[in-house]
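A single protein chain has been removed from this complex, and every other one stays in its place.
Letters A, B, C and D mark the chains as written, and numbering starts fresh at 1 in each.
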Amino acid sequence: MTTVPVLSVNNLEVVYDDVVLVLRGLSLDVPDGAVVALLGANGAGKTTLLRAVTGLLVAHRGKITKGTVSVAGADLTGADPADVVRRGVAQVMEGRRIFAEMSVEDNLRAGGHSRRKAEYREDVTRVFDLFPVLAQRRRGTAGYLSGGEQQMLAIGRALMARPKLLLLDEPSLGLAPKLVEQVRDIVVQINGQGTSVLLVEQNAVMALSIASYGYVLEVGKVVRDGPAAELLDDEDIREFYLGSAADGADRTGRRSFAEVKSYRRKKRWSA
Amino acid sequence: MTTFLTNVFAGLALGSTYALVALGFVVIYKSTGVINFAQGGLLALGAYLGYTFADNLAIAFGFAILLACAAAALVGASVERLVLRRMVGQPPFAVIMITIGLLFVIEPLITAIWGFDNLPLTNPWNIRTVEAGGLVFGVRDLWTIGITAAVVVAFFLFFRYTRMGLAMRATAFDPEAALAQGISARRVYATSWAIAAALAALAGITLAAGPGGLSPSISFIALAAFPAMILGGLDSPAGAVLGGVIIGLAEALTRGYQDQLFSWAGANVSLIVPYLLMIVILLIRPYGLLGTKDVRRI
Amino acid sequence: MERVTPLLEVRDLTLRFGGVTALNGVGFTVGRGELFAVIGPNGAGKTSIFNCLNGVYRPQRGTITLDGRRVNGRAPAAIAGMGVARTFQNLGLFEQLTLIENLMLGRHHLMRTGMLAGMAWWGRAKREEVDHRAACEEIVELLELEPYRRTPAGLLPYGVAKRAELGRALAMSPTLLLLDEPVAGMNVEETEDMARYLIEVRRELDLAMILVEHDTRLVMDLADRVLALDFGTPIATGSPEEIQRDPKVVEAYLGGAA
Amino acid sequence: MSRPHRNLVRSYEQDLRLFGSPLSKAGLALMLVTLLVLPTVVRDDFWLSVLIYSGVTAIGAIGLNLLTGYCGQISLGHAFFIGAGAYAAAVVGGDLGLPLPVWLLVSAAVGAVLGGLIGPFTLRLRGHYLAIVTLGLIFIGEHLWRNLRDVTGGNNGTSVGAQPTIGPVDLGALELAGENYSRNQGYFWLVWALVAIIALLAKNLVRTRPGRALRAVRDHDQAAEVIGVRAGRYKIGAFVVSSAIAAMAGALFGSYQQHVSPDDWTLLLSIQYIAIIIVGGLGTIFGSILGAVFVGALPALIDQYSSAIPGVATEAGGDGFISVFALNQAIFGLLIVLFLVFEPRGLAGIWFRVKAYFKAWPFSY
Partner (left out) sequence: GAGEDDDGGGGSAGAPGNTAGFDGKTIKLGVLTPLSGTVAVIGQPLTAGNEVWFEALNAEGGVAGKYPVELVQEDTQYKTDIAVQKYNKVKGDVVAFTQVLGTAPTLAVLPQLRTDKILAAPASLDALWVREENLLPVGGPYQVQAINAMEYYFNDGGGTTSDRICTMIQDDVYGEAGQQGIDFAAEKYGFTVTNTQKFKVGTENYAGQIGALAGASCQVVFLVATPSDAAKIWGTAAQARFAPQWFGQSPSYTGALAKSAVAPYMQQSVLIVSEGTEWGDSSVSGMTQMVADAEEYAADQEPDYYFAFGYNQARAMTAVLEKAVELGDLSREGILRASREVGTVTFDGLTGDYRYGAPEDRNPPRSSTIFGVDPSKPFGLKKVKYNFSSDAAKEFEFKKADL
């Protein structure tokens, strides 16, 4: 393919506090118009990668020490977050990070900060259509919403920016099963409208079912990548991210949690 | 009755000054979540700049005010440029301390440039008065009230028609999340510091235009405005104005009736009345009259 | 079923915030040693039930009794003293304290050292510190938290933080443990670990649990009984199998994913 | 390996030691020896008095840090309690002529009672609102100090006759083994011994149950309640302890200075205390001491060297753009700003960083 990937990360190294090396030469591409899944255990560095892309490392005493980040061909390594957003990159941050003291509507307004004022009405209607609860609570204080409602707000807020590239950090966290499906549909839908998506998820089944390509991260490095379908069939991936028994049971034939083995298994690729 | 009205008028004038100063506090609180201890320093600086324009450069007083506000705003914005932009995402306490440090820097610089002597600021108001309905009004007091009213209107228009208000609140609440929305924390900080400094300059000049002239101790007024700011609610511009007026009136009226009503409590009760009033009101409304509540649910 | 008094009895709980009705006539019982689950869509009122049990919210109507003693009306700290422990949906760890300090805080209500005794150190304070530290270490071991003892809670990886919260709740030596989405945001492996811990805790400690969780597989595998809520109103109670098949639950909550 | 690794801890008791490792033991010993020997080496009255005031401030700062750094309650009213302590010492130590332990403890008690009266405000007020209400204390206090003439001497102030005597030992004119020591030397030992004692008490407080509770309340008061910490009680408790310590600092201040007046307890003093605990590092006892020495001694240091800067007038009305006195102030402010830009967590932050670096050593990442 000749099109420029909408996000291209090259050999990235990130250090926190001048001492903690978290990303160790990570490379990854999000092709234009694609949904790419990023899997990895807790602490692997997924969030750090997203911060490096959007420039939020500044708020964490983190620094890119090597490598580049480019969005649609433009080099944005270490750029100001506001610039990154202006170039059409929006992020659903880990832990929701809604503005708790503000109303639901003001949260959405803040999400649309990079857009023109006139576009607000249209944008907000779209979000309210996706999440009717938010419309009901529009004047309510965001901080009093339930956990799941806050998650919806966080997603809605990111959508307000009408991004070209949407970075989702665990969007299904704390959502009821029905809503997880709905979020999945939403991702598919906005992807259909031309937004590329980088999806960080613990819910690997959900992520890989809509992604075209997937990366697996371990301690700051990509240890495995490939087309989503291929990853779905990979034995290790299924064992560790999909929760299927290694012995060939199909996707519904999962182990019961009540019978989990009381020893830890070891991943083959990260010995 | 005339005494009462005179006191009310004095209270309004004083309250307007408090309101201007409190508005400066509020603007910075709204965007950074910290109280700016350097506000008094900015006020003095603005007033001295006004003096330089009006007296040393002999610019017409009205223009001198505008120039001083602009110059002060520039100073405020440079504070962001030089210091605050490095503090995004850092603990608010560090930022508070930086404002204290700035206060320590500004004051000696002022005395180095303008000296210690009391300087008379040439101005058309001073002690002139106008008479209406049997009452005598100080021209400066009238202007102070008028300017405050105009600033308040400008303020609300600004917040109504720009997204700055929202961006400020978002930045104060969670700078990182605000950055992620494409809100430039730098722009927010720079704007709020510029506005706060300009307001301080305005307050400083209206103060210095009185008979007392201009001396470095003019910065003390900022302390007196604390109760006004907190009474109205730390993050509410409307609250700052309301708080300013209430405190101004309370102070002027207690002062006016000190001999009749408060002599038992010692001299100068009027100076602690703002604090007592503030405490009482905060016990009833812990976030001031119009402040936003902290929200934290589990 | 034998007729013993249940450990926890919740009756007719109603809670409103302005126009929002978070809970509407919710009632259920939890037996000793039982693992009771509460499910429902987002905003159904699950966390609010916990907040009522904890005394954080004051319901407008209804009663809660634990072991025959009335719970509602008491202050949260008093309820904690009665043996109600809790993990939080949004992580309620004390971020600047180390993990072990967080666990020790769980034992706060079991300790007596006051400010003066604490300053003096020698005597009660020291004795208590040592004794309760031993109790915490058992939990550290049980939950395999050894490497993180001295890590400030705010820097713990998310999965570990969730476990640490469980640990803190266990440190309280509770009779009733409230778990608010203990595996949210965890991958399958970590979820399995957590399930394992929960099973072990059940086996080793004599306590009842209420589990709120959107991971239906975990709920269905572990729970003895399940209550389903929608808009603050109970829509069904029963065994996991019954609930899973209940059309109202499927409609309101599970969707096609069941 | 036959010998256990030096970091191996074999019992919880051992693990709980304040000065557990050989390195920290050595550090402690070094500090104690320094404090003992310093006044006999640095006999200069200026530096001794700077350090005495720094020590007094360190005590007050430990109090404020307990309240603000550990319990998260910002107070701008610290100067009020310091003043109260000084007046209490003037009455008990001066007018009644009671010895040091008595006036020190009575001052602490007075501070504690006042703190207990003010403390309940914390139950309703948060953050800056509390800060400004406590700021009101300064002004209300000033009103009291000026009007309660019998105790405070009104505007004139009052002399403080509280003597540094413990039984037969008079630290104001110490005679040991035939050697005479000056009042400044005596006060240095007195004040810094108290710093050490109070730091130790505070450290014990914060590492045991009540201290954990304070920090829990600071980090997340609702969660603290839910796990059984009575947040309100600890907030008030923190106020009581902090004011008691502040009052002791005030008593020492008065006793050393021998005269105090309402002009001593201004907002500026409170702000200075805030500066100290932020510069030193919030939520660290050692940081309070570092901060007090830094804020107390830095101006003196600047003072020593700034006259060498060209273009500076070294006397009133002299030539030069800025007088050395104004410059000192400006440099002080500037250093604070720069310092916090570089290390927002304060002096203690540098300390942790150094420690973290050596822990990770020899792996730099």
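General observations
Going forward, a residue touches a chain if its C-beta (ideal position, glycine included) is under 8 Å from a C-beta of that chain, and two chains touch if they have at least 3 such contacts.
Because the structure is a prediction, the values reported are computed rather than measured.
Counted over the whole complex, the shown chains touched by the missing one are B, D. Summary of contacts with the chain left out: across B:Gly46, B:Gly210 or B:Gly288, the touching residue is B:Gly210.
Only one residue from D:Gly77, D:Gly141 or D:Gly157 touches the chain missing from this view: D:Gly157. Among D:Phe253, D:Phe294 or D:Trp351, only D:Phe253 touches the chain that is left out of the view.
Contact between chain D and the unshown chain involves residues 43-46, 48-50, 53, 146, 154-157, 159, 180-185, 253, 256-261, 263-264, 300, 314-317, 323, 325-326, 328-329.
Hidden from this view is one chain, which touches chain B at 3, 6-7, 9-10, 13-14, 17, 107-108, 111, 116-120, 126-127, 129, 136, 138, 207, 210-213, 215-217, 220-221, 224, 251-252, 254-256, 258-259, 267-268, 270-271.
Rule of thumb we're sticking to: only the chains that are shown with their structure count from here on.
Set against the C-alpha centre of chain B, every other chain centre is closer than that of C. For the pairs A-C and B-C, the count of C-beta pairs in contact is higher at A-C. With centres set at the average Cα position, the gap from chain B to chain C is 49 Å.
A straight line joining the Cα centres of chain B and chain D is 32 Å long.
In chain C, the residues that reach two or more other chains under the touch definition are 47, 56, 88-90, 92.
Across the assembly, chain B contributes 294, 296, 298 as residues in contact with two or more other chains.
By the touch criterion given at the top, residues 17, 20, 40-44, 47, 89-90, 157-160, 181, 184-193, 195-196, 199-200, 214, 216-218, 221-222, 252-258 of chain C touch chain A in their complex. Chain B contributes residues 29, 34-35, 37, 83, 86-87, 90-91, 93-94, 96-98, 100-109, 111-112, 223, 226-227, 229-230, 234, 266-269, 271-272, 275-276, 278-279, 282-283, 286-288, 291, 294, 296, 298 to its touches with chain D in the complex.
Every residue of chain D that touches chain B in the complex is listed here, in rising order: 121, 124-129, 131-133, 135-136, 139-140, 143, 146-147, 222-223, 226, 267, 271, 274-275, 278-279, 282, 321-323, 325-330, 332-337, 340-341, 344-346.
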